[in-house]
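All protein chains of the complex are present and in place, except for one that has been dropped.
Per-chain numbering from 1; labels A, B and C assigned in written order.
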Amino acid sequence: MNQPVLEVRNLTIALPPGGDRARAVEGVSFSVAPHEMVCLVGESGSGKTVIAHAAMGLLPKTLKATAGEIRLQGENILGASEQRLRELRCTRMSMIFQEPMTALNPVMRCGEQIDEVLRIHTVLGPQERRAKVLDILTQVHLPEPGRMLASYPHQISGGQRQRIMIAIALVLDPVLLIADEPTTALDVTTQAQILLLIKELQRVHGTGVLFITHDFGVVAEIAHRVAVLRTGELVEMNATRELLSKPQHAYTRMLIGSVPSITPRHRGAPADAPVVLRTRALAKTYAATGWLHQRAAVHAALEISLEIRRGQTLGLVGESGSGKSTVARCITRLIDPSAGEILLGGEDIATMPAGKLRQLRRHIQIVFQDPYRSLNPRRSVGDSVIEGPMNYGVSRAEAMARAKKLMQLVRLDLNSLDRYPHQFSGGQRQRICIARALAMEPELLIADEAVSALDVSVQAQVLALLDEIRDRLNLAMLFITHDLRVAAQVCDHVAVMSQGRVVEYGPASSVFGNPQHEYTRALFAAAPGRLWEFGNANARPTPRLGFPIRAPTPI
Amino acid sequence: MTAIGIRIRTLALALGAAAVLAASLALAQGEPKVLRVVPHSNLAILDPIWTTAYIARNHGYMIYDTLFGTDEKSRIQPQMVESWTISPDKRLYSFTLRPGLEFHDGKPVTGEDVIASLSRWGKRDAMGQKLFTFIEKMDSPAPNQFRIFLGEACGFVLEALGKPSSNVPFIMPKRVADTDAFKQIEDYTGSGPYIFKRDEYKPGDKAVYLKNPKYQPRKEPPSGTAGGKRVYVDRVEWNLALRDAQSQVNAIAKGEVDILEQPAFESYAALKADPSVSIVNNNPLGFQYMLRFNHLHPPFNNAKVRRAAIAALNQEAFLKAQVGIKEYYHACPSMFTCNTPYGVTKGSDIQAKSNMKKAQELLKASGYDGTPVVIMKPTDLAAIGKLPDVAAQLLRQAGFKVDLQSMDWNTVVSRRAKKDAPGAGGWNIFCTAWVSPDIWNPLTNAAVNGLGDKGWFGWSSDEELEKLRDQFARATDEAKKKSMAEAIQARAFEIGTHAPLGEYIEPAAVRKGVTGLVTGPGNFYWNIKKK
Amino acid sequence: MPPTAVPAEAAVAVQIKGGLWRALRGNWAVMMGGSVLALLALIAVAAPWLGTVDPTLFDPASRDLLPGAIGEITDLDGATIAHKFLMGSDGFGRDIYSRVIYGTRVSLIVGAAVALVSLLFGVSCGLAAGYIRWLDGVLMRVMDGVMAIPGILIAIALVALWKASLTTVIIAIAIPEIPRVTRLVRSLVLSIREEPYVEAAVSLGTRTLRIMFGHILPNTMAPLIVQGTYICASAILIEAILSFLGVGLPTDVPTWGNIMAEGRVQFNDFPHNVFFPGVFLALTVLAINMLGDGLRDTLDPRMSKRI
Partner (left out) sequence: MFTFLARRLAATIPVLLIVAVLVFLMLRLTPGDPAVIIAGDAANPEQVAQIRAGLGLDRPIAVQFGIWFGKLLSGNLGESYYFKLTVVDLIAHRIEPTLALSVCTIVLSVLVSVPLGVLAAWRQGGWLDRALMGFSVLGFSVPVFVLGYILIYIFSLKLGWLPVQGYVRFADGFWPFLRHLILPSITLSVIYIALIARVTRAAVTETLAEDYVRTARAKGLPEARVVIHHALANAAVPIVTVIGIGIALLIGGVVVTETVYAIPGLGRLTVDAVLARDFPTIQGVILFFSFAYVLINLLVDLSYLFFDPRISY
């Protein structure tokens, strides 16, 4: 019955000369049947996105398919003319993309962007088209379809925009839907809703779905079959349950192993270690200064009272916009808090003038999220690392010596001190930033989403490094992240934040074990793949039955 | 179609419709005879008494009339005056106006108007000021008569009333002539052959004159500013916007304009080559270049240095560089322009028969201590723009140290009025050009005087020269005047008031179908016919 | 902004030192523009030895000679020497070839000086406006005021009303450019200030001044160099326009603008007066603009969308 919707046979796509490898994709074969969800998983640069674009005939001129074929219901896409491809797109096969923020045309109303597809591909009259658009909007559970029709993309949330994208893709009921990391840019709770929606629509429309992701949690959540890609080659393909529990290929095992488990590791942190930093009722309010009209004041952070002890890591967890970064920037005085105290070794630095503050800055150092913009491109690595100490009178020679020692600590070879940031990978740059922070011999190290921008495998190495440093130098650490798994692995204590407030604060084991606050529970429920136990070479289905995914009320 | 697409389409439609409608409306008016003239500069100030600018004088000749005129032979001829008698002791002149003289507003011209006009003119014009030192009083016994009573006899009353060039004694209605001499007049009613269309006048764009139907010209044929001023065109338009030399040549070649008053010297080659354009020399006496020293400050406060400089400034070099067309220039030793009544050559050997070696010796003998000579060079006046460069080169060859400073003409005009030292915003030398009638008479020639501070810029002062000029003013018979002129010029060369740099003509360029250009020191637009 | 999981390779920093020269040499526009400019600079320096005579010397006898004609030049002490007028002579009888060659000097000096002056003032105002909050409002309003007045009008008024000299011309052309540079630098400073490496420097205790000149200024170099080339090119053009309008440098100073302004009177019959300086002017401005485009593409690809 179900002749495969999409068949890919030993597809090979060449990279333009001068790339880091000859071919983007090498001899990949797989197929997608109706009603089936196939996941393509792999790290950045593995070629998964290239395959998706090839299927839609959207490859840029520089990437040519040199061998193999892609058949959509038997018709070879690679050979098809541009005209034929245009007829197929959105009618037989559709695609949704990763960045909902920029995937919709900002100057065109959402209704019109859906209507455009109908106008080009069908001969329906205006009334019929309007009815069809309203119908698809209700199918994707968008509130008040009428208002949604007339609104512009910037007037609706990220999740809603992704639903509009899905509506565009499925309005003509294609047989194949290609989803290129559609939920990666969304919050955990929104991501859960979108995944549910895709599964529901697949059940209703019977579309075959090719789902591209790098997050094994998502794979565990929704995939029927999984294909693992590495540098353009298909490493392994199997049903989800078999692949996760009995990964055959070493690379697959390494990938699964790198995914931190959601259950916190016991760390035996002594409760009585001295307090390095304590905040009392710390708050930050942005008074909106409309010239003629007063917009409501925004409370980015309110009533934050935390303490960080030497040798321990406090995790600050929450979705984007929850205020966790604001707290970090207040503590490092990159922005001035509106109220409350920040006690560093007894002194309140919340409102200290810049001159006096400068002496105390050495004790708190921060590592940022984006490795590519945390280092001054115009300065050598060595100069960046020794800049800190030299600000406090350390001679250049001595600072250089300290830098060399730190390079070994972060496992980078010594000559990297003379090279420039652009000559390093994301992971290596993050190590340099850590070295730069440690050069100040701080008492508190803040990692603001320090690993979020890294691949899972690189992420695991940097987290291990941070752990080792914290133990060796007995540092206090404040770890800010939106990824619960990462928090579970690294933190001793966890504070969960939502809309500027700390909703739950306690030792990691109790917060993860049995969350008290309703929001925390919803957060855990929404974490994809929680039915599986990760954290070691292969994943095991968790013995206790996790609570089913409930779509928490949208915030 | 988004909003933008619709917007562009409707815009294109609107433009198309407008073009079609207009094309069908191409109406051909009945063609009145229009004479399109390109004057030599922009007409800005409309009061010919208030400024000595030649363009204002030409404007005056269009709309005003004069008591007397000067014919081609430089003789004074009656214009508005019918007849006049001079008392035996030459101290009472009584004049009768010819009948039918009317202002544009219909009122007849009376003696009162003449008296008011002459007294306003007398306050600003150099020759007028001199004349009024002799005048006791003036009165108008009858509407068409007026009399001038002199305290002492003087020989240049008629020459003054018929003075052809700057600050011409134009006759204006009494109500206009009563305006203070130092405030510009607002009303442009005159009694001349044309009426000024004030509402169409746009400075820098165009000035328009309509034929005065009620003007009664004299019987005699036109000659200079004398004779009958008959008008054969309905309307004259002065194009004030077209000042780029190359565009002027292009415009007359394409027949977009009829007359170029003073084309640039460089344009004559092209104009001569153009069959549809003829070159008409309407001002044979032409112009004279002049180089003026600043007598107040070194080095030219010393007469010997001035004479050494004059010796070095041979006219041929100036004329060749500035004019460049053989038949348009000629050297002239006289300070009062050659082949005019007082065009004498006495005293001119210092310049005419000298060479660079003589000049170098004179300069060494003069004790010149090498202070730099500041020469002012106008950048925006093509007619005299090259003279300072030639002067600089010649003076340098003679041994002077020269600082050639460039500025626009208005800065030259304002700086030459300053008496400060050359270093402090003053100057040593500037060059200019005069139309011959302005300098052919020792009394009107601003450079040849010794009045010091009260005199013309450069402020040459010398009692001897003033005494001679005074005697000239008193002389009444021609022979005596001629010998006085020779004495004045000899003295002027002796103290080196200034250096004449030769004479040139700047003939007008005229479309073939336009004839009847009147010869005279200015550009006059009566008597012109257009096919 | 939710953290992006897929690392953005898009951060296109510039390859520093070693890579930079290779990139620059590789860019066709930079090589073309650069070499033509170098040639012109050479011409400007070697002017006296390129078979030229004193550009201000003239001899009325050899007026308006066509290119290639033989005429005579009288030098300062009166001796006349035969001379082949490669590019013909002008209304004074001066040698156009010598004047064009010497004109290169003035034009390049004007271009370079204007670029330097406007960059200098622009950077200091831009840095101040970008970094000192209260100064920002005041300074930017003044800059808007200066920018509202069309540059050419300021230049015309200043040059004509002050005495026409090289310095006046340079200042007059530079003043309208300063606000543009200030706005560019200010926008760069405001965006760089938000970069994590600047915030890191703050937390490392680096003083504000050191941050301004150590971190922020070096990263504005690329767009500034590109802007500098465009200013240099437009300055040379404006100088020519000022001379054309009769308000430029004094006419005895040989600049391309002056030669063309004087030559325009006989454009139809003796086009050589305008043709040769026009070609040199267009060539120089073209070379500088191409250099600007090339630099823009190699130094800072992101800059390319800000022309």
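Rule of thumb we're sticking to: a residue touches a chain if its C-beta (ideal position, glycine included) is under 8 Å from a C-beta of that chain, and two chains touch if they have at least 3 such contacts.
On a predicted model such as this, the values are computed, not experimentally measured, just so you know.
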Notebook entry, point to check: In the intact complex, which of the presented chains make contact with the chain not displayed?
Noted result: A, B, C
Note to self: With the missing chain put back, one of B:52, B:281 or B:519 would touch it. Which one?
What the structure shows: B:52
Check: Which of these, A:154, A:203 or A:356, touches the one chain of the complex that we don't see?
Finding: A:154
Notebook entry, point to check: Per the definition of touch given earlier, which of B:91, B:107, B:243 or B:467 contacts the omitted chain?
Noted result: B:243
Next item on the list: Could you tell me which of A:78, A:104 or A:432 touches the chain that is not displayed?
Entry: A:104
Checklist line | Contact set of chain A toward the excluded chain (per top definition) | finding: 56, 58, 85-91, 94-95, 97, 99, 102-108, 116-117, 120-121, 152, 154, 165, 168, 291-293
Next item on the list: May I ask you to list the residues on chain B that touch the chain which is not drawn?
Entry: 2-5, 18-19, 22-23, 25-27, 42, 44-46, 50-53, 124, 126, 167, 182-184, 186, 202-206, 239-244, 246-247, 250-251, 253-254, 256, 380, 408-411, 413-415, 417, 425, 446, 454, 456-457
Item checked: Footprint left on chain C by the chain that the document does not show -> 141-142, 144-154, 156-158, 160-163, 176, 233-234, 237-238, 240-241, 244-247, 260, 264, 267-268, 274, 278, 281-283, 285-286, 289-290, 293, 304-307
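Just so it is clear, only the chains that are shown with their structure count from here on.
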Check: Looking at CA centres, what chain is most distant from chain C?
Finding: A
Note to self: Closest chain to the protein's overall Cα mean, using per-chain Cα means, please.
What the structure shows: C
Notebook entry, point to check: Which whole number of Å gives the spacing of the CA centres of chain A and chain C?
Noted result: 48
Margin query: For chain A, give me the residues that contact two or more of the other chains.
Written below: none
Check: When you check chain B against every other chain, which residues touch at least two of them?
Finding: none
Notebook entry, point to check: Which part of chain C faces chain A closely enough to touch in the complex?
Noted result: 1-8, 11, 13-17, 195-197, 199-207, 215, 218-219, 221
Next item on the list: Provide the residue numbers of chain C that touch chain B in the complex, in ascending order.
Entry: 56-58, 60-61, 63-64, 76-78, 91-93, 160, 163-164, 246-247, 249-252, 264-269
Check: Can you name the residues of chain B that touch chain C in the complex?
Finding: 244-246, 249-250, 264, 266-267, 269-270, 317, 320-321, 324, 356, 377, 379-380, 382, 385-386, 389-390, 393, 396-397, 404-408, 411
